[in-house]
Structure formats: C-alpha cells, structure tokens
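Every protein chain of the complex appears in place save one, which is left out.
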Amino acid sequence: MAQPAISMDAHQEHHHDTFKLLGFWIFLVTDCIIFACLFAVYAVLRTHTDGDLTGRELFEVKGFTAETLILLASSFTSGLASLAMQKGSKKHLLGWLTVTVLLGLSFVGLEITEFAKMASEGAAISTNAFLSSFFTLVGTHGLHVSFGLIWMTGVMVQIGRYGIDAHTKEKVTIVGLYWHFLDVVWIFIFTVVYLLGVM
Amino acid sequence: MHSHENHGSAKTYILGFLFSLILTALPLWLVIQHVMNKALLTVAILLIAVLQLIIQFFFFMHIGEGEKPRYHVMALILGAVMVFTIVAGSIWIMTFNSQVH
C-alpha cells in the first residue's frame, strides 16, 4: 500500500484519542453554564424568604465544612488514582478510586442528612423561593456527584475486567476531570451559598 | 497518547491539596471572625474562591496540557465570560425587583 494514504488515515485516528477529551472539556463548559444559571437564580432569590428563616438560621458551619473537606479530599484522591494509573499500578489505581468513591458516598450521605434535617425543621423546597433555589442549586450538584459515583464504579469494574489499557485510561482521565470539576463547583456553593449565608 | 503522559506528579497533587485546604480555611475564618465589614468580606471570599478554582484547574485538572492549539482553554475562557454575564447580568437586571419587595 502507498505510504501517503496510510499516514493520512493514521493521522485522523491518532487524533481520535484527543477528540473525546476536547469534547468532554466543552461539555464541562456547558455544565458550567448550567450551574451559572442556578447560581444566578439563587443570587436573585436568596433574600426572598417570604418571612421564613434565612440561611443564617438554617446553615450549620460544622456540617458544610465537613462536606467541603470531604469533597476536597476526594478530589485529591482521584488525582492520586490517575497518578497510580500513569505508573501502571492497577492495584493502587483501584485502591484510590475506591477511597474516592467512599468519600463521595459520605459526602452524599451528609448532604442528604442535612436536607432531611432542614425539611424536618419546616424548611423544604416548597417553603419559599429562597429555599427552592437553595435546594435546586445544591441538589443539582448532589445529583452530579451521585451520577459520578455510579460512573466511577462502572469504570472500576472495567479496570478490573480489562486492566489498564488505552480505553480504560481514557475513561479514568475523563471521570477524574468530571470529579475535579464538581469540586470546583462546590467551592462556589461553599462560598456563595454557605459562607455568604452565615455571614 | 504522548499528550497524556505528563499528568503531574505526587508533589503537585499534594501541593494543590495543601493550597486548597488553606484557601478553604481562610475564608471560613474570615467569615466566622467577622474580620472586616460585609461588603469587603464578600469581595474577599469571592476572590479566594476564584483563586481556589485556579488551583484546581492547574494542579488537578492540568489545564495547561494537551496539544496546541488549546481549544479547551479558549472554550473555558469564553465560558467564564458567559458565566459572569449570566450571573452579574441577572443580578443587575433583576435588582428592580428587590426594590419592589
């Protein structure tokens, strides 16, 4: 076969690896826009408590600080997982991913406890506009984390089955990117919702 | 796959984690201690959050990597402009309502 044809085709295939990463970055940008809208709604409605309790009375410093630290730690451990992947250590990769998933689970658990407690105090999504926007913003982030947990578990099963190869490497990179991104979003929830709320 | 190879080292991850811990503790302390007045405090903690974002992007997400041209960086920058437009624009446009309430 003639050389030029092969090199051209190979050219396109080589690039296929980076396609997914670029596409995923763009997806993250669209997700940024989703959260931007939710933040905008929250910023506009945060004072619309309709005479009910405000954030200062509802938010507990201990609870949201714990959530923040757990998520930060999980972002770190997912970084360590991709580091283990670079070194080709399947055992460490799976180990760090497991730690990440466990941290994520405890984050979601804490969040659900927080939500349930608020609801039992009469602060539910249907109470007033402030709480509606609070629950949709924080809840959407929580849903993202939960989705990420299922996804990460799926990736772990695949690593267990196929080991570290081009496919699973790509998947770990992308799910890791997603996980770090959720951490970034949380930083703004921590700042805008909780810190400004208790201020 | 060569573009994926250099994905940071244990050192950068640990450094990034330490930075992010500090940048979490700092605003928390500022808010709880009420170190400055409300407007200033708001600006300060928002700035710290942006700093934290930058840390995550560089130390964890390795935004500077990948082959050139770095379209993902362009997308993120334009995205940041749009995010600002959405949030600041909405607040600006909807302030009339807070005067009503």
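Here are some notes:
A and B label the chains in the order they appear, each numbered from 1.
Here, a residue touches a chain if its C-beta (ideal position, glycine included) is under 8 Å from a C-beta of that chain, and two chains touch if they have at least 3 such contacts.
Note that contacts and distances are computed from a predicted model.
The complex appears with one chain absent; UniProt names that chain "Cbb3-type cytochrome c oxidase subunit I" among the candidates "3-isopropylmalate dehydratase small subunit", "Cbb3-type cytochrome c oxidase subunit I", "Glycosyl transferase family 2" or "Amino acid ABC transporter membrane protein 2 (PAAT family)". The chain not shown here is touched by just one of A:41, A:93 or A:108, and that residue is A:41.
Seen from subunit A, the chain kept out of the figure touches residues 1-2, 4-6, 8-9, 11-13, 15, 18-20, 22-23, 26-27, 29-31, 33-34, 37-38, 40-41, 44-45, 48-50, 125-130, 132-133, 135-136, 150-151, 154-155, 158, 162, 167, 171.
Where subunit B meets the missing chain, the touching residues are 71, 75, 78-79, 82, 85-86, 89-90, 92-97, 101.
We take it that only the chains that are shown with their structure count from here on.
For the pair subunit A and subunit B, the distance between C-alpha centroids works out to 15 Å. Contacts from subunit B toward subunit A in the complex involve residues 1, 3-5, 7-10, 13, 16-17, 20-21, 24, 27-28, 31-32, 38, 41-42, 45-46, 48-49, 52-53, 56-57, 60-61, 66-67, 71-72, 75-76, 78-80, 82-83, 86-87, 89-91, 94, 97-98, 101.
Taken in their complex, subunit A has these residues touching subunit B: 17-18, 21-22, 25-26, 29, 32-33, 36-37, 39-41, 43-44, 47-48, 61, 65, 68-69, 72-73, 75-76, 79-80, 82-83, 86, 166, 169, 173, 177, 180-181, 183-184, 187-188, 190-192, 195-196, 198-199.
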